[in-house]
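Take a look at the structure below.
Of the protein chains in this complex, all but one are displayed in their positions.
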Amino acid sequence: MSNSKFYNAIFAAGITLILACLMIGIKLDNEGAQLAVKGATAEQWGWIGLGIAIVFFSQLFSSQIDAMFGKIPKPNLGAMLPEERKMATLKPWLIAAVVVIMLIWPFMVSRGSVDLATLTLIYIMLGLGLNIVVGLAGLLDLGFVAFYAVGAYTYALLSEYFGLSFWACLPISAGMAALFGFILGFPVLRLRGDYLAIVTLGFGEIIRILLNNWSAVTGGPSGISGIAKPTLFGLEFTRRAKEEGNVPFHEFLGIDYSSSYKVIFLYLIAVLLVLFVIYVINRLMRMPIGRAWEALRDDEIACRSLGLNRTAIKLSAFTLGASTAGFAGSFFAARQGFISPESFIFIESAIILAIVVLGGMGSQVGVILAAIVMTILPELAREFSEYRMLLFGLLMVLMMRWRPEGLVPMKRPHLELKQ
Amino acid sequence: MSELSLYLLQQLINGLTIGSTYALIAIGYTMVYGIIGMINFAHGEIYMIGSYVTFIVIAGLMGMGLVSLPVILIIALVVAVVIASTYGWTVERVAYRPLRGSNRLIPLISAIGMSIFLQNFVVLSQGSRDVALPPQVTGGWNFGDPSVFEVSISYMQLLIWAATLITMIGLTLFISRSRMGRACRACSEDLGMTNLLGIDTNRIIALTFIIGAALAAIAGLLLSLYYGVVNPFVGFIAGLKAFTAAVLGGIGSIPGAMLGGLILGVTEAMTAAFFPSEYKDVVAFSLLVLILLFRPSGLLGKPEVEKV
Partner (left out) sequence: MSQLLLDVNGLTMRFGGLVAVNGVDLTVKNRQIVSIIGPNGAGKTTVFNCLSGFYIPSDGSVMFNGKQIAGLKDYQISRQGLVRTFQHVRLFSKMTVIENMLVAQHRHLNTNLISGLFKTPNYRRLEQEAMDRAVHWLKEVDLLEFANREAGNLAYGQQRRLEIARCMVTQPELLLLDEPAAGLNPNETKELDELIIKLRDEHEISVLLIEHDMGLVMGISDHIYVIAQGTPLADGSPDEVKNNPDVIKAYLGEE
């Protein structure tokens, strides 16, 4: 072990001490009108000490630790799958099995679990949508939640003011979100990528501010409540029909009323929507537009020289991503029955981005798995919920450093020439 | 003068005050962008940390019985600058340096992760609620006819102007005169070439993060004293504003950042004069989109020539 290594470790530990001491070691507190400081508890100092020790030793033994990590094979989930030819015959069966399980499963578990699954499906939809933008087209969108909000409010407002049904609003919401994406993307996508990141970040904030302040229409901070639930060919899932002459679902079938029918019905709609989104994205990846996204990510200059209009191609990815969010948004509004600007803050965008990054940019399987992990873990570990965002942030930094391709790296469908 | 013109004069004064702090933060964005061509997403959080450190030092020193305000402020300034610079340096070391040379998206995401981390780190350590400090620098000048409209310039505003001016002059001298400043300029011209010439570009990049963080800390100190309130989320919106200022002035250009900050501050104050104040954020953001639409290189920036 060289001397410089030792000094390096001391230095890093010193920096950690400085960084931690003031923020964790001393806490500000308002006592009446005056501001006072309090020292940390002994337990907190213990944590600071532990942190410093970790930094010190990890720096001191950094090469050993790196070597150790080097020896651990990266879990290549892609390689665990059977080989391609076998996979091709296996795949339809596998998909069918998953779909069947997803359809039967809700009837055997508790209402809470089904509800959580529905929430997970919403995040899967959002993750897949953002994956088009970030993973496939390589554009960083930090205000994705804005399009989610546009979708949600579109349904809520159309349903409240014009009495339109969920099914009619679903495409309208997606269209509205796409329109917003188009208007926003058009000026910005001609420019370098980083501008898009910051403009979308600002856009997310602006949408929230507008929703909060345009009280006459959006209800302001108190939001919109009593949003109509989806119906099954006009059958409602309430105990009594809201509209004159309508028959509720249970009466129509002649079974007893149960509130879990509604939950299961919403879950099934979510499954349907997710399957639809997956199908569309899968087609897109094999279509000329999907190839163009990738080509543009690979070499923009070559694309331009071949007559590809880069703005139009990026815009298509951006708007398609936005419309997926709009889709998810209108379902979200229908499921909750209540929406307010609180549901559409930056943290949501950050969580969706974390899902895409963790799962693997461009990888659909990865994004789905990550969305499941990211929504179910916080439920399991509620006592750590306040650390959730801290960990998400840390996770993004660590992932970019050690495994930027994500847990399940993208496997692109190669087009083959049949000889 | 009429009531309206006096009112607008007041708004102009307020706008220049806020604008000069935007300019300070914007310089951090512009310098980092000028050298590594990337947005430092965690910059707003550094500003927020600077604000917190200011409050901690002031409250701590007053708790110890120190009464001389100038001494308190100077100590607060020094500590805030040192701590924030350390954070700035760490951000570069952890989120940017290991990723140099990889796909552009990767450091961007890592910096956003850093920003989320820092924000929540402060939420956890200091709580998410507003922390308030009673006004320290009080008093000011009033002029104009009290029966029509009284324009006031507070000493705090004068302090902000003076501090900003001194900082800007100091920075300009540093960049134009010192060896390190020259190296900085060389790096922003051509990073690879500067490296070949035997200048440790890693050190220069770290230096720009440190300078940017120090300026953000000064802005944090000034603004937190001006508003008297801080919470862990102030960095987010301030960072967005300052970035707008940097783009407005022409990203990569230091005088541009200064100009952009002032213009943005005044625009916001004028908006607030006629519309509900929440809409000033909307105006700032619309300004950003409009500039990108019509003059992406900003007011003082050089148009980018693509290397084919």
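Letters A and B mark the chains as written, and numbering starts fresh at 1 in each.
Criterion: a contact is a pair of C-beta atoms (placed from the backbone, for glycine too) under 8 Å apart; a residue touches a chain by one contact, two chains touch by 3 or more.
For clarity, every value in this text was computed on a predicted model and none was experimentally measured.
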Touching the absent chain when the full complex is considered, from A:66, A:299 or A:342: A:299
Option touching the unshown chain, where A:111, A:192, A:229 or A:291 are the choices: A:291
Hidden-chain contact residue, picked from the options A:5, A:250 or A:310: A:310
Chain not shown, touching residues in chain A: 280, 283-284, 287-289, 291-292, 294-295, 298-299, 301-310, 412, 414-417, 419
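Everything that follows uses one rule, which is that only the chains that are shown with their structure count from here on.
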Whole-Å gap between the CA centroids of chain A and chain B: 31
Sites on chain B touched by chain A in the complex: 38-39, 41, 49, 52-53, 55-56, 58-60, 63, 79, 82-83, 86-87, 89-90, 94-95, 98-99, 102-110, 112-127, 131-134, 236-237, 240, 243-244, 247, 276, 278-279, 281-282, 285, 288-289, 292-293, 296, 304, 306, 308
Chain A to chain B touching residues, read off their complex: 15, 18-19, 22-24, 26-30, 33-37, 134, 138, 140, 142, 184, 187-188, 190-195, 197-199, 201-203, 205-206, 209-210, 212-213, 301, 346, 350, 353-354, 357, 361, 386-387, 389-390, 392-397, 399-401, 404
